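A single protein chain has been omitted; all remaining protein chains appear in their positions.
Now for subunit A:
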């Protein structure tokens, strides 16, 4: 059986020392091993940006696509081969700005993949511009007087879009993050895991210490029930979205693959590409 070391490769990440993404990488590697995957059974599809490089730093199949489009690529991979475990990963700009349309629709489509967002509330690779997760007043190169646009409440948004698995974590908490990714992989449907992953170079506001001071663990809230969507929404609003843990899970709804009529139970990659003469004649006769 593979261990987390089998999911390491010999590439040295080009992230800044102290970047939150290192822990996300480690958590994916541990979670993959913990759920019993072999490296060739996993595909990591990533977007563009610092975090998008993650697919190259894990010893598995990896696809580093175009900016904002990790989710449709990942959904295509899963539809083609449902036996693969597919993880999509990227930054908050990738998932909540340029790729927001795909995020919302991947949530409601509910194809069985896991989406990990490394949320640093800033554009890092382009050297410090505002992101849809930056708070009002946040000063960046593109908002020198401070951002006037409010940050998106992405966890609430996911709930309203019909998400079946919503979780949030902090890159410092490797144990919780690993566990949530495991649960996300095991969840039958689309799982969204937003990870506060601080940018130590460009975001001097939302630092490790800032998160430690401001995050509330759902495990500390007595009676919190992740199957209760209304409670999830109220809790998120009360804490301005700054909670960690499994926020909501709907185990009842089936995944897209299980609902779509006629869709093969075997991977489509194993489908016969030829059609019989008899079938072809039938298809042709319909036009006569």
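What we mean here is this: a contact is a pair of C-beta atoms (placed from the backbone, for glycine too) under 8 Å apart; a residue touches a chain by one contact, two chains touch by 3 or more; residues count from 1.
Simple rule for what comes next: contacts and distances are computed from a predicted model.
S.K.: Determine which name in "Heme exporter protein B", "2-oxoglutarate ferredoxin oxidoreductase subunit alpha", "ABC transporter permease" or "Xanthine dehydrogenase YagT iron-sulfur-binding subunit" the UniProt entry assigns to the undisplayed chain of the complex.
M.R.: Choosing among "Heme exporter protein B", "2-oxoglutarate ferredoxin oxidoreductase subunit alpha", "ABC transporter permease" or "Xanthine dehydrogenase YagT iron-sulfur-binding subunit", the correct UniProt name is "2-oxoglutarate ferredoxin oxidoreductase subunit alpha".
S.K.: Touch as defined at the start, partner being the missing chain; which of A:63, A:210 or A:224 qualifies?
M.R.: The single option touching the absent chain is A:63.
S.K.: State which residues belonging to subunit A touch the missing partner chain.
M.R.: Within subunit A, the residues that touch the unshown chain are 8-11, 38-41, 43, 45, 53, 55-56, 59-66, 69, 71-77, 79-81, 83-84, 101-102, 104-105, 109, 260-264, 266-269, 271-275, 277, 279-281, 283-284, 287-288.
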